[in-house]
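In this view, the complex is presented without one of its protein chains, the others remaining in place.
Our next item is chain A:
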Amino acid sequence: MFFTYLRRELRRRRKAALVVASGLALGIALVIVVNSVSSGMNRAQDEVLESLYGLGTDMTVTKAAEPPGEGETVRRPRFRFDAKDEGDDAEQSSDIVMVQGFETLASSTVTEVAKQDGVAGAVGGLSVNVMKVDGEFKRGAVQQKPGQGGPGAGGGAVRGGGADFDVDSYTAYGTDVAHQELGPLTSSTITSGRTFKKSETDARVAVLDSAYAKEKNLGPGKKLTISGTDFEIIGLATADSGDAAADVYLPLAQAQKLADAKDKVTTVYVQATDSQKIDGVKETIQKNISGTTVTTSADLAETVSGSLSTASDLASGVGKWLSVLVLAAAFLVAGLLTSAAVSRRVREFGTLKALGWRSGRVTRQVAGEALVNGLVGGALGIALGLAGAWLITTFSPTLTAQLGGGAGAGGGGGLRVAGPGGGGGPLRDSAHRALDIALTAPVSLTTIGLAVTLAVTGGLVAGGFGGWRASRLRPADALRRVE
């Protein structure tokens, strides 16, 4: 009887039922879309962060920035070329390998970090910047004025001559080949050749970012010369998303030799034993290892700006509150409409009570109808929400993530700007990377579960309103009112 009565009543009042269900559907669809877009934002941010950190890294440890001491000069790359003799047009070339940010930690810091409570693993890496300048000087010719000529005659003007130099700059990352499970290289996939073997701790081998290799027409089997040292290219790595962390990956020892940074690392990549205790581990490391800066994904996320950040703020701010508002309005409207429906059925419920129906049974009947309304609204809302999420994923608008170095986030991606004194030049470019990320709106089972919960809640709220009214009806009043 319960279901027959319920079905017939919903059919009779299908317009009102549709209004209630549509209101709930709109709210639930908004919640799904906002939730899925937020997930998409988080995923996009994760992708951005992954491109810097690599998979599995919970935090990085870098040397704390210090202001330059008194009398210290600003460190900048310097190139020296000799003047050539007249008629000598040979090309001159010089490349400099500099530690990014000029700040390093002792390699022993890696072991020290690994010993801290809550640390599952720690791997060191050295980020370097290679600047290569090559070209030639042309000596100018002295042209004497007429009448001033003659051997030994002074005066005249220098004509012609000059310099033609090409500057090439790229980033290289010294990776601990024995522990490749952490660090920037994990955010790339080897698409050609192979990665490092564990035994290649000091081998002259290199893995190149595929985009860089394409630009320079390099590939597995070819040679890459850095500061006079030849490296065999063994593989190409393609970044899973965004830009690669570095253009060239080398064994750590080789990078240290090139940068004259023996037993030094720029960054320690740390994995925590429990992702819920990252803040605690951060505190422990900062407390126990002085002179370090620990940057977590959360810290780094705060440095993300651009349209990704704006959209993320919109989703978590306006979107969240809009969904809450629409849902609250939908719940209220559903409740009021159900209550109004009870008012129109006073005689019906009065009759049922006269027939011996307990208030609880009448309330259950009303609540059941409202619950089904809620579930229909939920189903509609889920369908609408999934359609919205699908549309967003299909059109996948591109968002730009600007990565600022303000938080001092370290990392192989060259997020860290030059250290004290602020190295200018090419390093500055790497400090503000812009990554284009396609926005998706993944709908998780949790989101669907949330939608169902909201639908049931909406139904129960509406049923609560109506049921409360129905339960308060006294049969005599109900029958008298009709008379």
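Here is the rule we go by: a residue touches a chain if its C-beta (ideal position, glycine included) is under 8 Å from a C-beta of that chain, and two chains touch if they have at least 3 such contacts; residues count from 1.
The criterion applied here is as follows: contacts and distances are computed from a predicted model.
K.L.:
Could you check which of "ABC transporter ATP-binding protein", "Transport permease protein", "Transketolase subunit B" or "Acyl carrier protein" matches the UniProt name for the chain that's left out?
P.N.:
"ABC transporter ATP-binding protein"
K.L.:
Using the document's definition of touch, tell me which of A:Thr4, A:Asn217 or A:Ser275 contacts the absent chain.
P.N.:
A:Thr4
K.L.:
Looking at the full complex, which residue from A:His179, A:Lys222, A:Lys277 or A:Arg361 touches the chain that isn't shown here?
P.N.:
A:Arg361
K.L.:
Just one of A:Ser22, A:Gln180, A:Thr351 or A:Thr400 touches the chain that is missing; which is it?
P.N.:
Only one of A:Ser22, A:Gln180, A:Thr351 or A:Thr400 touches the chain omitted from view, namely A:Thr351.
K.L.:
For the chain left out of this view, which of A:Ala163, A:Ala298, A:Leu391 or A:Ala476 touches it?
P.N.:
Considering the complete complex, A:Ala476 is the one touching the chain left out.
K.L.:
Touching the absent chain: which residues on chain A qualify?
P.N.:
1, 4-5, 8-9, 11-12, 347-348, 350-359, 361, 474-476, 479-480, 482-483
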